[in-house]
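Every protein chain but one is kept in place in this view of the complex.
Read from first to last, the chains carry the letters A and B; within each, the first residue is number 1.
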Amino acid sequence: MSDKHSIPGPLANEGLPLAERGLFCDAPPRQYQRANKITEAFWNWARAQSLWILGFGTGCGAIELRPLMTSRFDMYRYGIQPRPTPRQSSVFVIGGYASVKTLKRIVRSYEQMMGPKFVVALGSCTINGGMYWDSYNTIKRIDQYIPVDVYIAGCMPRPEALLAGFQELKRIIRAGRGEGQNEYARKFEWYKANQKQVIKDWNMPDYNW
Amino acid sequence: MSRAKAPYIAPAERAAPDLDSGKYLVMWQGPNHPGITGNMSLRLVIEGDSVVDCETHVGYLHRGFEKLMERRLWMQNFPLVCRIAVPEPDFNEYCYAAALEELAGIEVPDKAVWLRTLSLEMIRLASFLMWIGGQAGAFGHGTIAQWSVTMRDYVLDLFEELTGGRIYHMYIIPGGVRGDVPAGFLRRVLETMDTVRKNLDDIELVMFHNVVYKMRAQGLGYIPPDWVDQYGITGPNARAAGLPRDLRKDLGYLAYPRLSFEPIVGTVSDAFERSRLRLLEMYQSIDLIRQIVDMLPARGAFRAKLPNPLHWKIPAGETYVAAECTRGEYGFYVVSDGGDKPRRVAVRGPSYTHGVALMERLARGVNIADVAGLMVSLHTYPPEIER
Partner (left out) sequence: MKELITSLANRYGVRDWKDLKAGQAACFVDSGRLRDCLRWLRDEAGYAHLSFATAIDQLERGVFTLTYALRNHERGHSLLVHSEIDRTRPVVDSIHRLWAQAWTYQREMKEWYGIDFPGSPRVDEEFVLEGWQGPPMMRRDFDSLAYSDATYAERPGRASSDPAEHMKRELYPEEQA
């Protein structure tokens, strides 16, 4: 481990054992620098045409992704397809309630995704806690912990609703309003503080991309 | 009744492999992994490409149902329970409703009994269809999932017509069911069954006569018959080992005693045999649904009168209601202390034993590429493990 890593930044992967701190980034994420207007518009158009979602079924909602992936609703025709790893995906579908244990993995997977990245949150559980408003283990709103671009309401939302949600996401991206990633960078400390308030045993890197 | 029936098997105590020796690699499969059923994870210790040690980690979906149910009125729990097992919610509704009826002494009208049977049998079919897509997918046959998930969707369409919901039906309410069959529904059921049946023939041809599938699934995850009691294995996993245990026959709940069927029993419980058995069970389900449609009473009440749910107090008592879902014995243990809220509701999901203890045992020695297939062949649904 080089000396460089032992000089901590504002948040310095303190949850990790000393030997592992150097394995991860030591700087917070940066905001995306826009290119000029025309190029950016072209890129946004291109981004909207191929949404690769992370195949991480985080809640009940994951079950409606199966019909969506297969021939009946077939999301491939909209340029949407599942990817097995966060490194290849650009859309994170939060499939409903997130328990604290899953939230940890959500945060890590979200941070590991390459930008530009977007989040679609399904179901009333992600919006305000839904059925589990008084549960001791599920969070009540996901946008405290990661930025959300589109919410799809319902318990659970139908595949058609999901498709409509993805269309909405495309519209947002094309209009250049898919700002989740920048927002995360801008309010990084706030998000981290929220996350740490819920995840009591913080034993993962703070900077992890 | 001899001791030999349940011989001693060393449980999960094992010599931990020496991870510092440099011989082994620790690998996490899941929760974010395409080869895992739902949201759970396996911690595999690998030597070469075979698994030496496996530990299951669950709890990613824990919502604390059993606690929440103690906080709600008896009737308020009714929309909650179905969310315990996502792909197969009706069994939760049935077990909960039946337990309440037993404790409160409510008589269910005959028509409701038949409608309940219909809904349970339909969800069994839907769940099996979903499963077979996963099983084939784990061994690289993506096409089967394209077919079978669509077939499942047709069954879900029926549910939508009957109950208004695709995934969560909230149909089996304490005292009966929530609604009668819509006009023309039964004819559409039969039509859908024909479509599904035709598709199953295709699936059988493509999957079970396929040499790749045979070679990968045969011999994988063999369960000796004497493990069945030792590990508490139920459902197709146990039947494939040659034990004719089917709660639909043994307990004779709902209208099952009036239907004609025999438990389907296999010979050697390996992944191939289990999947073949489940395919046969799908045919059986279709057959049962046809019988039910035939025998469904045309008229009659579909719901008993219930007391005002706000003041509904259930006499003190306890009961355990079990039913045969696609994975095995699904049960609700309900304890009432005479109040308007449950004292304790415990859910027994079959995945609990299959997905944790049994999986850890079976995964040892398996090739790493087959772990996903093995896991699916036990048919586990994580949400019912952690609840």
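Note that in this section a residue touches a chain if its C-beta (ideal position, glycine included) is under 8 Å from a C-beta of that chain, and two chains touch if they have at least 3 such contacts.
Note that the coordinates shown come from a computational prediction; the quantities given were computed from them, not determined experimentally.
Novice: Just name the one of B:H33, B:R72, B:K313 or B:R364 that touches the chain not displayed here.
Specialist: Spelled out, the listed residue whose C-beta touches the missing chain is B:R72.
Novice: Of the residues B:G140, B:G164, B:P257 or B:P309, which one touches the chain left out of the display?
Specialist: That would be B:P309, which touches the missing chain.
Novice: Given the contact definition stated above, which residue among A:R21, A:R66, A:K104 or A:K117 touches the chain not shown here?
Specialist: The one listed residue touching the chain not shown is A:K104.
Novice: Since one chain has been left out of the picture, which residues of chain A touch it in the full complex?
Specialist: 100-101, 104, 127-129, 133-141, 144, 194, 197-201
Novice: If you put the missing chain back, which residues of chain B would it touch?
Specialist: Within chain B, the residues touching the omitted chain are 1, 3, 5-6, 8-9, 11-13, 58-59, 62, 64, 66-68, 70-73, 76, 102, 227, 229-232, 234, 243, 245, 250-251, 308-310, 317-320, 322, 329, 331, 333, 335, 343-344, 346, 348, 352-353, 356-358, 361, 386.
Operating definition for what follows: only the chains that are shown with their structure count from here on.
Novice: Under the stated contact criterion, what part of chain A meets chain B in this complex?
Specialist: 54-60, 62-64, 66-67, 69-72, 82, 84-86, 97, 99, 101-102, 105, 109, 131-132, 134-138, 155-156, 158
Novice: In the complex formed with chain A, which residues of chain B make contact?
Specialist: 31-34, 38-39, 59-64, 67-68, 71, 79-80, 83, 86-87, 130, 133, 145-147, 149-150, 152-153, 166-168, 383
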